[in-house]
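Heads up: the structure comes next, in structure tokens.
Left out: one protein chain. Kept in place: all the others.
In order of appearance the chains are A and B, and numbering begins at 1 in each one.
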Amino acid sequence: MMAQEKIVPITMPKWGLSMTEGKVVGWLIDEGRELKPGDPVMDIETEKIANTFEALDAGTLRRKIATADDVLPIGALLGVMAPAGVSDADVDAFVTEFQASYVPPAVEEGDTGPIYHWVEVAGTRLRHARAGDAGPAVVLIHGFGGDCDNWLFNQDALAAHAQVHTLDLPGHGQSAKAVGDGSVATLARAVLGFMDAVGIASAHLVGHSLGGAIAIQCAAMAPERVKSLSLIAPAGLGVDINGDYLRGFISAESRRDLKPLLQQLVANPDLVNRQMIDDMLKFKRLDGVTDALTTVASAMVDGNAQKATLRDALGNVGCPVQIIWGVADRIIPIAQADGLPPSVEVHKIDGAGHLPHLEAASVVNALLVAMVERAR
Amino acid sequence: MARKILFQQAINEALDQEMARDSSVIVMGEDVVGGTGGNGEMDAWGGVLGVTKGLYGKYGDRIMDTPISESAFVGAAIGAATCGLRPVCELMFIDFLGVCFDQIYNQAAKFRYMFGGKAKTPVVIRTMIGAGFRAAAQHSQCLYPIFTHIPGLKVVIPSSPYEAKGLLIQAIRDDDPVIFCEHKALYAMEGEVPDESYTIPFGEANIVREGSDVTIVALARMVGFAQKAAATLAKEGISCEIIDPRTTSPLDEDTILESVENTGRLVIVDEASPRCGMAADIAAMVAQKGFASLQAPIAMVTPPHTPVPFSGVLEDLYIPGPARIEAAVRNVAEYA
Partner (left out) sequence: MALSREDLLEAYRRMKTIREFEERVHVEFAKGGIPGFVHLYAGEEASAAGVCMNLTDDDKIASTHRGHGHCIGKGVDVHGMMAEIYGKRTGTCRGKGGSMHIADLDTGMLGANGIVGGGPPLVCGAALAAKIKGTGGVAVAFFGDGASNQGTTFESMNLASVWKLPAIFVAENNGYAEATAAKFSVSCEDISTRAAGFGMPGVTVDGHDFFAVYDAMREAVERARGGGGPTLVEVKLDRFFGHFEGDNQNYRAPDEVKHVREQKDCIRRFARRVTSEHDIAEQELAAIDDEVAKLIDDAVAQALAAPDPLPADLTTDVYIKY
């Protein structure tokens, strides 16, 4: 049975709360290839998104089980990794045993969705979700125009180490569309209010873009409640911002308008599929969204310049801080990660745009987990 | 994942939310309250199939039963629309257009043009379409091509609960007259629908499924049938792209043409009669504007050119189903 212990299954990942199955688009590697964590393995498409599935473990791909166009439930066997010394017979035996014992997760009729909750914060109804039961609290704060589901590729990886909370900011996702003055401070108060409402005394904050600025603001307003900051392509650290993107995003009314805009978010434009665009349009077409986004954007940006800087605030933050930025970011230039206090760790991610947590999920997840573990 | 409700609940919710938002929105039609003047409950029915149930309790006199006088009340809805209200008028079955058509196509449709751009007629006429209920020739038709033919009208045909709510809210807020066609076989369909109000713009087709071999254009109930066919065909290695135009007037020609540009093959599925129907119309459009992309003749999957029969045996033969769609797709896919 020594051999079996070295055999590692590659299984259908669970990307986000709502994923129950995925479709194999195609393998990106051949059998015999050595993998390290983060190496691309195959393209998988879900009803929400298409993305590249990256290796979680190191090893050698010995067997491809799934083939293109297979639609498989989460946890289903896609392939097998094992060192060269393991015999084909042992691999076969492993596969047989796995398939015999594999039970697809039950999908209850009428209750296939993830469990979202709503909470009232200062009169505003906010949607949120939670993954993971044990460990410190982590709050993931999405960016402009985003929602809970932006953390599809991150929340489950973190949930093994922490209680992971996601929320839809005011004006976003399925939260109420009232945003007050739409300022970063107002949104930061909403996040702190959310933490009060769900009983989080203090948390590791992870913020993307606008959510990054909000996270810094939270740390400035309530330092005792913030254990660490992980800022992904954060707003608030410099002047330049792609204001044309923001305005275009607000005014886009159709798939045709929206697609080229969303493609600016990522280094690989193929990531922007029909479902992602449709979901974004569905959000944008809710009553009140255009007004909410307009208010938030005008509070933040004037032309192609950010109105306020949080550089000083970040310098004064006492907790550990790391910055994660895609080298190919076309929304907020990565140069704004330079010149920060030496205590701030900066991780520049090659091959990623403004959404490194999606485009280089395993690298970013490792950094996020490391921060949580270190700053416990 | 959003909450799931039925198609007919989505319609009710759209009416409810718009009536709450805008006091100029009123609802009228035969039995939409469903009990006015009787000795029993006031809103006993709430629509012949219960679609408007509960609105009377909330909005009282803003939802009104009418005599069975389609010309009068459809015309009244149109007249009220020119005078500042936003009436949603229910023509119970589209088959009844014969007894009120003048008010729709000679009056509502033409006011703005005839009056030199000075009229605004924000009326919605909700009406049931479609076969499948053994309701025979006068309660089962898909007459939307007739309305699509008339300049000045907009024609909306939702295929899911999400579409139903967003398109109806758009219809109510729209300043032009809108014919809103609800396929009665879809009322019990369940789907994800945001509880907030939202709109879906007219003239934007939905790409229901992406594919590379054959484009299927389908409307209303045919969208679901096309999805079933596409799932079967996928196992045979034929990849179908399904496009639901959602509105036939305006029609999103670009999305259809772009898809045909990629696939080179087109099947149009339409429950309306084949002559001068949407299938013929879209086929003609693609033949004119997308000829260079076509690698096979365009196929139309429609009922035969007959009235809708009563007998279940015959009606099942009449309605285009997944098997006929599959056959048509295989045909165009194999065409060399």
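Keep in mind that, in the parts below, a residue touches a chain if its C-beta (ideal position, glycine included) is under 8 Å from a C-beta of that chain, and two chains touch if they have at least 3 such contacts.
Predicted model, so just to flag it, every value in this text is computed and none were measured.
Though it is not drawn, the left-out chain touches B in the full complex.
The residue touching the chain not shown here, chosen from B:Gly35, B:Gly79 or B:Gly321, is B:Gly79. Across the entire complex, the residue among B:Gly130, B:Gly152 or B:Gly264 in touch with the chain not shown is B:Gly152. Contact between subunit B and the unshown chain involves residues 24, 26, 61-62, 64, 66-67, 69, 71-85, 87, 102-103, 106-107, 110-120, 151-152, 154, 174-176, 203, 250.
Note that only the chains that are shown with their structure count from here on.
On the subunit A side of its complex with subunit B, the touching residues are 17-18, 69, 110, 112-114, 116, 174, 177, 253-256, 273-274, 278, 282, 285-288.
Those residues of subunit B lying in contact with subunit A across their complex are 1-2, 4, 162, 166, 194, 196-201, 204, 206-207, 210, 234, 254.
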